[in-house]
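All protein chains but one are shown at their positions in the complex.
Lettered A and B in written order, each chain numbered from 1.
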Amino acid sequence: MIAALLRIRTLVQKELLALLRDRRSRAVLFAPAIVQSLLFGYAASYDLNHVPYAVFDEDRSAASRDLIARLDGSGVFDRVAEISRASEIADLVDSRQVLLVIGFGPDFARRMTAGEPANVLIIADGRNSNTAGTALSYVNAIVERFNTNWRERHGLASPPVRVTVRAWYNQNLETRWTMIPALVGTITLLQTLLLTALSVAREREDGTFDQLLVTPIRPTEIMVGKALPATMVGLIQATLILLVAQLWFNIPFAGSFVTLYAGLVLFVVSAVGIGLFISSLVATMQQAMLFSFVLLMPFILLSGLATPIGNMPPAFQYLTFVNPLRYAIDISRRVYLEGAGFADIAPDLWPLAVIGAVTLPVAAWMFRNRLV
Amino acid sequence: MTSGAADGITGRGRRLRALIVKESRQIWRDPSSIALGIVMPAILIVLFGYALSLDVRNTPVALVMEDFSAEAREIAAGFQLSPSFDARVMTSMAAAERAMLAAEVNGIVRIPSGFARGAAAGAAEVQVLVHGTDANTARIIEGYALGAIGKAAERRAAEGQLVAGAGPAVVQSRMWFNEANDSRHFLVPGLIVLIMTLIGAFLTALVMAREWERGTLEAIFVTPVRAGEILLGKTIPYFVMGMIGLAFSVLAGRFLFHVPLRGSLVVLVIASSLYLLVALGIGLVASAVTRSQFVASQIALLVTFLPAMLLSGFLFDLRSMPVAVQAITYVLPARYFVALLQTIFLAGDIWSVILPNGAVLAGMAALLMVLARVATRKRLD
Partner (left out) sequence: MPVLEARHLRKVFDGFVAVDDVSFAVEPGEVFGLLGPNGAGKSTTMMMLAGLLPPDAGTVLIDGQAFHPRDRALRRTLGVVPQDLAIYPELSARENLEFLGRLYGVRGADLRDRIAEVLERIGLAGRADDRVGDLSGGMKRRLNFGAALLHRPRVLILDEPTVGVDPLSRRELWEIILRLVSDEGLTVLLSTSYLDEAERCQRVAVMHGGKVLAAGPPASVRRLADGRTFLATPPGGEPARILQARLLDDPSVVDAVPEAGRVRLVRADGATGDLDGIETQATSPRFEDGFMVLLNKAGDRKGRAAAPARPAATRDGPAVEVRDLVRRFGAFTAVDHLSFEVRSGEIFGLLGPNGAGKTTTFRMLCGLLPATGGTLRVAGADLRQARASARQRIGYVAQKFSLYGQLSVSENLEFFAGAYGLAGRLRAERIAWAIEEFELTGFARLASGQLPGGYKQRLAMAAALMHQPEILFLDEPTSGADPLARREFWRRITALAQGGVTVIVTTHFMEEAEYCDRVVILDAGRLHAEGTPAEIRALAPARDDREPTMEDAFVAIVEEARRRGDDDRARAA
């Protein structure tokens, strides 16, 4: 037992030396995690803050100008053109100079004063309908405030039904708050899976794996010796991304670190398990790369990172059950934003444990029994 | 000199043909090119067509009815009938909140007691609580909820009741190019970007670097072949492969996912060719510079694949990114191609978009091909 532990220690030392040996390989391990979390943190957002729009104001009344001023003052909309003919609309939208054209008919103010519904006409560029939809919802909210204000000023009754919306855990519904906790899992998966998938493949290519197998080291010890350092690296990467989330993006952390790390440890172990499993199957690094890549794409696309799992057809929802990232994203979003406790994330924890418990022993067995 | 004459146009053509025949045979027999060139695109088509969607459908929401008046039931029916929601009626707010805490529902719509009374007095309230952990879904629920309640109110207004309550300004919006607001319309063009990148940059970097690693290029260099011919001999087969990928994506988009193609096919093919050449150029330069399959494919992944997903404008709006990030997107070819694809597919042949973006891609393609030639020939001189 002690001998086995000593051998595992030797393996872990070797692995860490090889990984952290020089400045360059250390940089390769950790810099991408930080750069990616910064870059994707900024890039991967459905929120809009620069929506170019054009005004087609046939009314030129105080009312229409008030509404335009509200749009301009929102910090989201940039007025880039004012047009006077309907024929100009197509040009602006087609050439992507504007995302929205907002139009006021000549009787806008008259109808407002008369208490008749006054139309605000909006044309949106739906080439990315998600962006267009988000922009429209911003306009709706601004018009809603404009109406409330108008009613108050003109002593009109409030609408019969008022909708009050409250968002839990993310009051301003910022997508960045949603994305960055999810990136903790995604970036960590990308890196650890590749790292471990390549590790045994590299040893096989270099012949060092045979050299290991002729020593008294057991396959299980090799597996543990590979999994431990990779898990450490994965957790350090996750920690770096968490630091970026809190210190750079200032996203408040609602949960307990103990819970989050319990989830992350299980997740990284399952990712390492999958990586080592790939590694035990392949003979060359090229195959390992291809395998990981072919797996990573569906893992990321079917994780709920960019599109919700609930929107997927049932067959694909079942597929996500074997996807560790699905659970990791759920864990990190819920613990980070909601402050979910152990009991809340238990349904995510045990599948991860199962994935690790299956892949790791199989990988260890394959180390020795793979037919070369 | 006889050998000089043989080295003319015909000699060049024959050598090129030999290179292409060899490459095609290799593609066909090498599992890695099958995996990247055929299996991956197929997986991506299925995932993008069927699995990915930003449209809210059957989102579970809790409907807490504390008032059972006709008015309240009408609002509830709006939710229950909407294809966007899977509304589960609950009797108490506590139960709904428990369901939301357990992430069983993504939102709560509460019609508080006294709703009917409030409505009669013009001061009724509907509360919507959304689960902000997935902000995008939450915002979409919010929008749908407002719309559904607004419609109910409009209906009543039309019936002549509560006219006083109609909002003074009413937003009437039209979504051009995607009236059905179907997210597949912009996901399928994005899919083409990914497939082209995969074949153009990733696969090409891998196979070209393999030739460097194996030393087979050395054997070719001692023949009368020129660096330009070697590059063309690589470019043409993978170009064809990329175009086949394009054909499959367009067909799948058209017939499986019913995405319209409003522009002309010719323009689509030209635009895609330009991007494919850029991707091939990146693959060839990366492999010639690094001469290692591993490093070359990592570079190809980092400078083409991830940016194609995240920094191209295909999912996330570029204009809303910080200036520094936007600056990066300008040097990445994917943004120009996404602009082209979304326009050609959904808007039509809009030259004011096609010409400038196409010109940038053409410039990049030319530059990269020259770079690839220089990097490959360096070895010879």
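Everything below uses one rule, namely that contacts are C-beta pairs under 8 Å (C-beta built on N, C-alpha and C of every residue); 3 or more make two chains touch, one makes a residue touch a chain.
Predicted, not measured: the structure shown is a model, and the values here were computed from it.
Engineer: If the full complex is used, which shown chains touch the chain that is missing here?
Structural biologist: Taken over the complete structure, the missing chain's partners among displayed chains are A, B.
Engineer: For the chain not shown, which residue from A:V28, A:L213, A:A262 or A:V322 touches it across the whole complex?
Structural biologist: The one listed residue touching the chain not shown is A:L213.
Engineer: Of the residues in chain A, which ones touch the absent chain?
Structural biologist: Residues of chain A in touch with the missing chain: 3, 6-7, 9-11, 13-14, 17-18, 21, 25, 206-208, 210-218, 369, 372.
Engineer: Across the whole complex, list the residues on chain B that are touched by the chain not included here.
Structural biologist: Given the touch definition above, chain B has residues 1, 3-4, 6-7, 11, 14-15, 17-19, 21-22, 25-26, 29-30, 214-216, 218-225, 380-381 touching the missing chain.
Keep in mind that, in the parts below, only the chains that are shown with their structure count from here on.
Engineer: Starting from the mean Cα coordinates of chain A and chain B, work out the distance between those two points in Å.
Structural biologist: 16
Engineer: Over in the complex, which chain A residues touch chain B? Could you list them?
Structural biologist: Its residues touching chain B are 36, 39-40, 42-52, 63, 67, 91, 93-96, 99, 108, 111-112, 115, 117-134, 136-137, 139-140, 143-144, 146-147, 150-151, 156-171, 173-175, 177-178, 198, 285-287, 289-290, 293-294, 297-298, 301-302, 304, 306-308, 310-313, 316, 330, 333-334, 337-338, 344.
Engineer: Show me the residue ranges of chain B that touch chain A in the complex, using the header's touch definition.
Structural biologist: That would be residues 32, 35-36, 39-40, 43-44, 47-48, 50-60, 75, 100-103, 106, 118-119, 122-140, 142-143, 145-146, 149, 152-153, 156, 162, 164-179, 181-183, 185-186, 202, 206, 210, 293-294, 297, 301, 306, 310-311, 313-317, 319-322, 325, 328, 339, 342-343, 346-348, 350, 352-353 of chain B.
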